[in-house]
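Complex shown without one protein chain; remaining protein chains in place.
Chain IDs A, B and C follow the sequence of writing; residue 1 opens each chain.
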Amino acid sequence: MKFGVMKPHRRNQLLLICILVLGLGLALMFTLRALDSNINLFYAPAEIKNGTPPIGKRIRAGGMVKAESVRRASDSLEVRFEVTDLQGSDFEVHYTGILPDLFREGQGVVATGTLDSDGVFSAEEILAKHDEKYMPPEVAMVIEGAQIQEASAL
Amino acid sequence: MLQVNALSCHRQGEWLFKELAFSVSGGELLEIRGDNGAGKTTLFKILAGLFDDYEGEVTWEIQDPPLYVGHRFGLNAQLSPVENLSFLVSLNQNAPARKDLEVALGRFNLADVLDQPCRSLSEGQRKRVALARLELTDSQIWLLDEAFSALDTKGRQVLTELCQRQVAQGGVVIFSSHQPVSDFDSARVLALGKSV
Amino acid sequence: MNPLIRECKILVRSPADTVQSVLFVVIVVMLFPLAISPDPTILAGIAAGLMWVVALLASLLAAERGIQADFADGALEQMVLGKTPLWLLCSIKAFAHWLSCGLPLLLITPLLGTMLALDGLEIFWMLASFALGLPILSLFCTLGAMLTVGLDRGSALLPLLIAPFLIPTLILGTQWVQSGGQSFYGYMLAALLSLSVVSLPLATGVAARIAVSR
Partner (left out) sequence: MLRWFHEWGSPKAFYLRSGKMLPWLACLTLVLLTVGLVWGLLFAPSDYQQGESVRIMYVHVPAAILAQSSYAMMAIAALIALVWRLKIADAAVQTAAPLGAMMTLLALATGSLWGKPMWGTFWIWDARLTSTLILFFLFVGVLALRSASGQGRNAGRAASVLALVGLINLPVIKYSVDWWFTLHQPASFTLTERPAMPVEMWAPLLVMVLGFYCWFALAWILRLRLEVLQRERRSEWVQRLVSP
């Protein structure tokens, strides 16, 4: 279908372009402002120590598993460990169940559960946060060895 | 005003029409005749620009889009004839005044149902509401699919007058029918289908 | 007559449609305390997500209403043929969907929030998320209805096609309420809304052309 003399509706096209530019501009502006504002995805150890999160409500908390803090009960699946931000704040987590493979001391975890008034976090679910580095075990050992050497050299 | 070259169209593997060619210039009245299923409605949809699954060329030399009255009239059941008509006309031009709407509907003998919801109107009444648009439009081209069927004598007469006035003013009217329309002496006939 | 006024008139003359949306939402929300637990802490925990899911379902249910009528009576053909830009008419159709479904929902949000044991602040954020989010649902529902109108299994297909597109809105909306109004989600919802408002009516217009040529 071809229309020979039919004029394009210039005014409408102009209106459309203006609206498009305005809309896309607004969308861009809102996105930039959103990315500017911080998202709080889980409570950090420092916030839990300060008493920011509500007591008894289901929340998410995360941090690093403190070295040599994991205690397993001998007769059940109960595990207790401390989660730290490596800057002096930490809190205790109680959990009953099987821990994921990637769970180990010094690794990141995110726990979902409730906080009681003594500052103990009862977890219903533990997720190990996996970092984006892949390496063979030998490489990991070499890196660790290098770090130890560096430390002893100092 | 309208140039059609080598227009072919098929549906479900059957050719509706093949290599159709005709042209229409201002002041002409064209009747498209054919049996049910000969492709009249499809041809109208192609000419109106609603349907583009065809081969060939259709070229219009006009300012405004053609006015198309098909099998479905575009009347909302909840709205009155006045409201429906006002909406349909204002899609293409400035909204008409209430007085003009009343005159147009009155010509088609609809003066007593002006403000009744369209769902309470009969099929014939609804058809006349749709045709009352012809009185109000600026469009140069009218495409009237099966406009003359299911109209009473008075309605046919009014429609005939409107069409004659339109071609007298240099416009084009293309209409279809499956039985010959004898109301015009000057109409050219384009026959579709094998039996005609 | 202005297409906007036309939509309003159609809406006012068929109040049953709007009432149906509202009743659907209220009844489904009522079912949850009965089915899960009347415990206010449990209800308040799931309230935001629940209300958003119900709003999404209500929008999908109402999607075909205006479009189906316009397609069946031929008004859609005339809109496609007319000189008025199709994207404008399509935005008005989406606005009509919001008027018949989104706005009533927004108005009864305080009531629903109270039924689900939300406190005042949470109801406020619920209202805010609905205010920004429901128009997005309406725009997508109108697009979906336009894509499926006139197809044999159109009504059954519509939720399948459109529900995935509504998920980002649902996530942002619920997260906004659940995080106690963190501005990130609000801004993102606003960005999504402005993007949808300018782009979806264009797509809906293309879909309308396709629908009338079936």
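Definition applied: a residue touches a chain if its C-beta (ideal position, glycine included) is under 8 Å from a C-beta of that chain, and two chains touch if they have at least 3 such contacts.
Treat the numbers as computed from the prediction; the structure is a model and nothing was measured.
Undergrad: Out of all the chains shown, which come into contact with the hidden one?
TA: Over the full assembly, the chain not pictured touches A, B, C.
Undergrad: In the complete assembly, which of C:Val22, C:Ala44 or C:Leu161 touches the absent chain?
TA: Residue touching the absent chain, from the options given: C:Leu161.
Undergrad: Which positions on subunit B touch the chain that was left off?
TA: 11, 13, 52-53
Undergrad: Could you please point out the subunit A residues that touch the chain left off the display?
TA: Subunit A touches the missing chain through residues 39, 41-42, 60, 98-103, 110, 126-141.
Undergrad: If the hidden chain were put back, which residues of subunit C would touch it?
TA: Missing-chain contacts on subunit C: residues 143, 147-148, 151-154, 157, 160-161, 163-165, 167-168, 171, 175, 188, 195, 200, 203, 206-207, 210-211, 213-214.
Here is the rule we use: only the chains that are shown with their structure count from here on.
Undergrad: Which two chains meet at the most C-beta pairs?
TA: Greatest count of contact pairs is found between chains B-C.
Undergrad: Please compute the C-alpha centroid of subunit A, do the same for subunit C, then give the distance between them in whole Å.
TA: So the centroids are 32 Å from each other.
Undergrad: Hey, what residues on subunit C touch two or more of the other chains?
TA: In subunit C, residues 83 touch at least two other chains, as defined above.
Undergrad: Where on subunit C does subunit A make contact in their complex?
TA: Interface residues on subunit C, with respect to subunit A: 41, 45, 83, 85, 87-88, 179, 182-188, 190-192, 194-195, 197-199.
Undergrad: Quick one: which bits of subunit A touch subunit C in the complex? Just the residue numbers, please.
TA: 9, 12, 15-16, 19-20, 22-24, 26-31, 33-35, 37-40, 57-58
Undergrad: Within their complex, state which residues of subunit C touch subunit B.
TA: 1-3, 6, 9-10, 13-14, 69-70, 72-75, 77-84, 212-213
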